[in-house]
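Every protein chain but one is kept in place in this view of the complex.
Our next item is chain A:
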Amino acid sequence: MQVRPEKRERGKRRRAKNDQEAKGRERDEEEQTKIKSAKTTKTRKKEKSRKTEEEEGEGESEERNTKRKKKHGSAKKEEKEEDGGKRTVKEKAQDVKKKKHKKVVETSSEQETSEESSEDNEEEDNEEKEVRPESLSPEELEKLKEAVDERKKLIQGLRGKPWPMKKKLVTLRESQEFVEKYEGALGKGKGRKLYAYKVMMTKKWMKFQRDFENFKTACIPWEMKIKEIESHFGSSVASYFIFLRWMYGINMILFGLTFGLVMVPEALMGRPYGSIPRKTVPRAEEASAMDFAVLWDWGGYAQYSVLFYGYYNSQRAIGWLKFRMPLSYFLVGVGTVAYSYMVVIRTMARNANESGVGDDNSFNFSWKMFTSWDYLIGNPETADNKFASITTSFKEAILEEQESRKDDNIHLTRFLRVLANFLVLCCLAGSGYLIYFVVRRSQKFALDGLENHTWWERNEVNMVMSLLGMFCPMLFDVISTLENYHPRVALQWQLGRIFALFLGNLYTFIIALMDEINLKREEEKIIKFNITMWEASLYNSTVSENSTAPPVTIHPADVPRGPCWETMVGQEFVRLIISDTMTTYITLLIGDFLRAVLVRFLNYCWCWDLEAGFPSYSEFDVSGNVLGLIFNQGMIWMGAFYAPCLPALNVLRLHVSMYLQCWAVMCCNVPQERVFKASGSNNFYMAMLLVILFLSTLPAIYTIVTIPPSFDCGPFSGKKRMFDVIHETLESDFPAWFSKVFSYASNPGLVLPFILLMVLAIYYLQSTSKSYKEANVELKKKLQTQNEENKKKNKRAALKAQMDLEEARKAASQAAEQQNNNASLQEEETDGEENHGSNQRLHHSKNGRNPPPAAGEQECHPPATRAPVPRTYHHGNHGAPGYLPGFSRQSEPRMYRVPSLQRH
């Protein structure tokens, strides 16, 4: 409220000013025209060289003319009366004047230097305000509306302007005042209530948006934590945490889907625990079902709960809502995958847009020079590391440049690289075989019964997988030193290898699981047969007693049941996630925290410096952590269909690891020695995520499509395939015509052309993008050749100028000699010094703008200074500077800017 009176006062003052201005306006206009004519005479003299520029300017000025025809109509008429020869020059002058106006009104991203002063603004505003709201013809009204809209646009685009803050504020206040004033005027008319209403609504909407934005920024979690890490470790470590947060968001949504649409409805509206066999713990396991060891293994009560596939009933609709449980289960499974695809691809596309084209190596040094500093660093140690890494990168680049690929023994490098890849392949194959072997062995153990074996034998698979994931990357790191790649390339190779390792492990695991599934299914067949026998016998026994006895009620726990392979798969994945999480945390605690503690405190009583020497503190391993996260997510996607609790578990895990890792990073890691920047590899990680997503949905989809569901557990029991749910729903829940349409739409006659069309569209888009790329390359080539030509031209011009200069000097010296001779003949008393002095004076009067040449040079060739001066002047106008001997370089830009200043 305190601002208001001030504002009003300002407005009053302005209005008064306006009135004055209106009175003096005519006079002003006269003056302006005078100035213009003066300008024309000035500019005409040296206009030849700028013709090309002018032609550009004409196009612009025409545009502007149409915009502001009214205001400058009078001035323009005058100009039209003038003859055609002068016209271009005139327009130029007008152009010069109009640029001022344009700057304030136009909101498009014209790039201005800060040279223009805010006075231009003021002038402009005053002129703008002379439009009176009282006398409104519809035409003027339209214009006013336009002006208001323009102001609004200006307000919106203001934050993107490179102006000093003061100017921004002034412009903002003025524009807001303007908008308020004239918007009111616009709204006063009879038929314009709607407009007023609209304006009001937009205002409210803006306010709401602002509040919402405020709210949103307040809601972003862990912002401060991440910023702190950012300032300590640079952007690459922070990028991991941002990625983690992003993952957390995605998992929250997946969790919401599965929890809200699958788990809660089943728990609330489905049949309660113990009502049917699939929802009860079998008699044999009842005794140990609540043991912690069993629960930790996700058996017992955990297995027969809402957490796993087997618990869900195949009843079509449950509860008073008639909730379609099986359908919902299926759709949620599909939906999670679809949503993940969508999010990942969208993010990738956005990243690709941001990063632009940055592959070529043409600006190697420039980029190093201007973009290598990480502006986020706020920690002295990190800053030191960064300085060092920048220095080394420059040195490397210089070496490369100097040697220009002096390849030392390329055969050895090649051999070493091949060898390294061979070794890595061996590692991968070995780890794959190991996992397969272990899984097979564990199946044998499982057949024997788990109780007879030790803890290690029971958890062998998970432990081996985690250990492989821990130690193989180290091995790869050692191997990669053989190859002698550039660190960035080496990092990518390393990432690729770890990726391959994890993927191989995961897939061996899945293949082993498939074997197990097949085993279970055979078991299922036998059990199914047994059950029919059992039922028959039960029936027989009841029949034989001839229905005198009450019908036998069997407790659901006693009913024999199939092995339910789906639950088994879900359990395996959950166990895998748990063990993975555990190993991550334990390595974090031991590898980082314990090490840091030991190094810190043993350092007092050790023979060498532990902190600076061998063990030292650990660095944060961004790539490894990101990969771990990605694979973890892959497992979630793979297993979520069979264990709806997985997203919930993952959310928990991510939440904990956010805090734990934040703490660990801040407390026991040191900044990296090679401080990488994040943005380059961002999409690389996203691409990995996409690949993992694809690869992890593949086996899930395969099992869903090909393997028939178990006969006595899960929402799809009794169906031939899981996706029969869709068919069933279409038949029973939708009207007949819909299923008809659907069957028509899904027949191959329609689907095939559709696919063909899509393929064609993809082909078309790809070819167009290719042609764009080619055009891009062409343009780049052109630019380069032009650049070279320019350079050549400049060199030639400089050479020529030098030659001219020499000639002039020679001529001048000859003339001087002659003069000297003459002088000596005429007057023998006059000194050389006086002569010199007069020359100097002459020089000063001749070129007002140019700085005087160095005094030393004058003394060397006293009379010669006159000759080159006008020449340089011309030269400057041509826009082709070459350094002339005897002129300091600093003077060059100033000469340059003389015309440009006039233009403003």
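The working rule: a residue touches a chain if its C-beta (ideal position, glycine included) is under 8 Å from a C-beta of that chain, and two chains touch if they have at least 3 such contacts; residues count from 1.
Operating definition for what follows: contacts and distances are computed from a predicted model.
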Protein name (UniProt record) of the chain left out of view, among "General transcription and DNA repair factor IIH helicase subunit XPD", "Myotubularin related protein 6", "Calcium and integrin-binding family member 2" or "Septin": "Calcium and integrin-binding family member 2"
The one residue from A:Glu401, A:Asp609 or A:Glu807 touching the chain left out of view is A:Glu401
Touch with the omitted chain, as defined above, among A:Pro138, A:Pro272 or A:Pro380: A:Pro380
Sites on chain A contacted by the missing partner chain, in the whole complex: 1-3, 109, 111, 113-114, 155-156, 158-162, 164-166, 168-169, 172-173, 210, 213-214, 217-218, 224, 227-228, 230-231, 235, 354-360, 362-367, 369-380, 382-383, 387, 390-391, 394-395, 397-398, 401, 677-680, 783, 787, 790-791, 793-794, 881, 889-890, 893, 897
